[in-house]
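Only a single protein chain was left out; the remaining protein chains are all shown in position.
== subunit A ==
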Amino acid sequence: MIETINLTKRYGSFTALNDLNLKIEKGTVFGFVGHNGAGKSTTFSILATLLAPTSGAAFVNGYNVSTEAKEVRNHIGYMPDFFGVYDQFKTVEYLDFYGASYGISPAERQILIPQLLELVNLSNKSDVYVDLLSRGMKQRLCLARSLIHDPEVLILDEPASGLDPRARIEMREILKELKNMGKTILISSHILPELAEMCDEIGVITNGELVASGSVADIQEQLQANKIINVKLASDLEKAVLFFEDHHRVSTVTKNPNRDMLSFAFTGNDEEQIALLKKALDHGLAILSFSQEESNLEDVFLEITKGVDFA
């Protein structure tokens, strides 16, 4: 559905995007994670036919963005990170204009526009001037606009940026609905836990290079050398600390006497983790719980981008 092959964009001596290789299958929600200036918007602009790549190729639905730009435009719904609206249009007129731009007949538009406004919870604002809408409403209206021609691919550049928590939740719910409709969605965001919740796959980009790509679980497994293990004991906390400190795969044991808990970093694989638990039980430790700490996407992002120069 979306594929990039050695996609590169240079501005003089500055490389904004370097040999990006991506393959996003139909119906996938792909989250693009990266710091500001990492190359996310550059990638999105190329895919939306707004920017010519320096080298490499990008395909949307099998159409080359460089040579078949018109076909690509018919298959994508694009929402930029920053956008404006025609302030003298009413909400309905705004959508009507874009519907007409995509060649949708007036009769179809009359049916389609109320449905889209309902999808983005703006039915009660249909007769309001766009300029008078709040930022969150404008974001939702822009999303409705990107859906007007029922595109198979949605390219959403930070759709939740600058929104208050309620507006973010509303946006997230709409995106979940779009995911259920089978749309292929390429989305970037700084709200990383939200991406983890709704994305099937994520790609981490830093300084124009894709440093990790795959499912959230895969990336966590690939890139997290240290697992954090939390242990809750019924008694003998000191004895347990001495036991775990003695293990060659364990480091940084910290105890919490108030809660009879300890935690440590563990570098072994799953089998070694099972063996460690068995050995601890054999050692006579009264273990109530033994669990690996779930790290969120934010931790993964920080881990991956550790040491990257963001300047």
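In the analysis below, contacts are C-beta pairs under 8 Å (C-beta built on N, C-alpha and C of every residue); 3 or more make two chains touch, one makes a residue touch a chain; residues count from 1.
The rule is simple: contacts and distances are computed from a predicted model.
When the unshown chain is looked up in UniProt, the name that turns up among "Carboxymuconolactone decarboxylase family protein", "ABC-2 type transport system ATP-binding protein", "ABC transporter permease" or "Tryptophan synthase beta chain" is "ABC transporter permease". Here one chain is not drawn; of A:Thr67, A:Asn124 or A:Ser289, the residue touching it is A:Thr67.
Contact residues of subunit A toward the unshown chain are 8, 10, 45, 48-55, 57, 65-67, 69-70, 73-74, 76, 78, 80, 82-86, 88-89, 93, 97-98, 100-103, 142, 145.
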